[in-house]
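Below is a structure I'd like to ask you about.
Removed from the display is one protein chain of the complex; every other protein chain stays in position.
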Amino acid sequence: MSSRRIVPIGPYHPLQEEPEFFKLIVEGETVVDLEINLGYNHRGHEFISPELTYDQIPFLVERICGICSNSHPLATVLAVEDICGIKAPPRGAYIRTIVHELERVHSHLLWVGLAGHFIGYNTVWMWAWRYREHILEVFEMITGNRNHYAANKPGGTRRDILPEQIPQILAALSVAEKKTMMLTNAVLDDPVIRARLERVGVLTREQAVAYSVLGPTARGSGYDIDVRRDEPWDAYGEIPFNVIVCKEGDVFAKAKVRLLETFESIRIIRECLSKLPDGPIEARIDEVPPGEGIGHAEAPRGEVFHYMRSDGTNRPLRHKVRAPSYMNIASNVVAVKGGSIADAALTLAAVDPCYCCTERMAAFEDGKLKLTGKDLLRLSWQKTEQIKERF
Amino acid sequence: MREAEAGLKQRVPEAEVFEHNPRRLYIRIPRERLTEAAKFLHRERGMRLAICTGIDTREGFEVLYHFSEDTTGTMYTLKVLAPKDDPRVDSQAPWFPAADWIEREMHELLGIDFPGHPNMIPLLTSDTDWDKSKYPLRRDYERRNEAHEQ
Partner (left out) sequence: MKDPRIWGLKKSPWVYHVAAAACNNCDIEILELLTPRYDVERFGVVLVGSPRHADALLVTGVLNRKSLPRVLEVYEQTPKPCLVICIGTCTCGNQLFRNSYNAVGPYDRHLPVSAYIPGCPPKPEAMILGVVKALSKL
């Protein structure tokens, strides 16, 4: 008779209060299998998209996700530009790059805050989100909104960056850089955090390739892929930057990748601002010819991929959306195996999942032993306390 | 000609390659040759599966497998066509975990079968409040307008 029990667990993501959506199958304290059940966030973007015109679709896909809300419109407009065979003019391209990298900075700071919350370091959470506010203020200044910036349109960008706005952007970047440096040193030097995060939720390189994972999840396992370098778009071909790769595949490696990437992003933004070319910010597109196009961009979580098929009218025939979390979350099945329940929350969070992106949709439930998201957090915090006692 | 293109044509002579631009290749192959072509691109050429797209077209159900050659920044899209009265494409999930979820999604939203899939259960739609015989991404799905009540 098997000693296995089923632990249906709630969302570790504090933002989602839906009931359970992972089923951990455990023997004793070790997780031996994971079932993922989605569906709570499914809104039907691919169904709605063919009803809208090409200039309306960026507004729709922006609302796939609130955190990576620039990446989806960017990939969409790149797909449309791919069909038409045009590129954004240099100034528009640089502005798009600046907005995209600013999003990466704010998204990684958000993740650092949440990761801190999961392991019980709530000060990290408060500080990371406090200094993220400076970036959101910059967004409001240059695009008009803190989130959902609508900065992309087929052919270029909607709004220009004015010269008088640049000092504030640079000031916000300085703050973000200083605070990220503080958080990075705190994370890399703290023996408790290292003991808590190292060798947890390991995803090997072979597994990463088999599941085709993306972004920091892939780069943390030694799988060296980054769309900005592999197929540069906009300003990426002209601005040098490093792609951060770690080999260990554990949660600590993924945290390192995200923190160090933030510095690279800040560098890219500074360089773009100093080299911002003059000229128009958008190329005119009169009509979209029949054909198909693929647009992909490197979102904070990995490659976001959009495919569009056009029949010559001003609405697409088919619009396929694939967010990075779709590939990354599936890999959790192998990453949580062999770990403890307390580590499960952390492992599931380490891929920086965006459920709204994955499902353009979402999660589920079961009967017996119920552990909610709060219980998981508590278990995670308890483990951190136990580790602290060793030091 | 690119190495990958040449290798593919050698294994699947019926492949028709359309080059939209140097970074975007669309390769039409018969659906029986899909597994062989996909294994070649992933295992021998080291390409990553970005995602699959299912489309309901006049000619039948098109399933596109988008492979990314990250070393060169080129997308190789394999296209197979399944007739409307036999919407069936061999599942790649048994050997390729990356294809698992997307095949489930294409099955539930388009009604394409993937024989050989190890776990063909719905991925996204509701388990309690959804008519499984309806496929929203098919062209004949009845769309409601704003005035139509639930």
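Going in written order, the chains are labelled A and B, and every chain counts its residues from 1.
In the analysis below, a residue touches a chain if its C-beta (ideal position, glycine included) is under 8 Å from a C-beta of that chain, and two chains touch if they have at least 3 such contacts.
Here the structure is a predicted model, which means the values were calculated and not measured.
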item: Left-out chain, listing which of the shown chains it touches; value: A, B
item: Residue of A:Cys65, A:Ile161, A:Ala335 or A:Ala349 touching the missing chain in the full complex; value: A:Cys65
item: Candidate in contact with the missing chain, chosen from A:Arg146, A:Arg159, A:Arg267 or A:Arg315; value: A:Arg146
item: Where the missing chain touches chain B, by residue; value: 125-130, 134, 136, 141, 143-146, 150
item: Interface residues of chain A (partner: the chain not displayed); value: 14-19, 39-44, 47-48, 51, 59-60, 63-67, 69, 110, 125-126, 129-130, 133, 146-148, 354-356, 361-363, 365, 372-374
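In this text, only the chains that are shown with their structure count from here on.
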item: Interchain centroid distance [CA atoms averaged], chain A/chain B, Å; value: 25
item: Touching residues (chain side chain B, partner chain A) in the complex; value: 20-21, 23-24, 26, 48-51, 53, 55, 64, 66, 68, 70-71, 73-75, 77, 96-98, 100-102, 109, 122-127, 136-137, 143
item: In the complex with chain B, residue positions of chain A that touch it; value: 38-39, 42, 44, 46-47, 51, 82, 85, 209-212, 225, 230-232, 291-294, 296, 303, 305, 307, 309, 317-318, 320, 322, 326-327, 330-331, 359, 361-362, 364
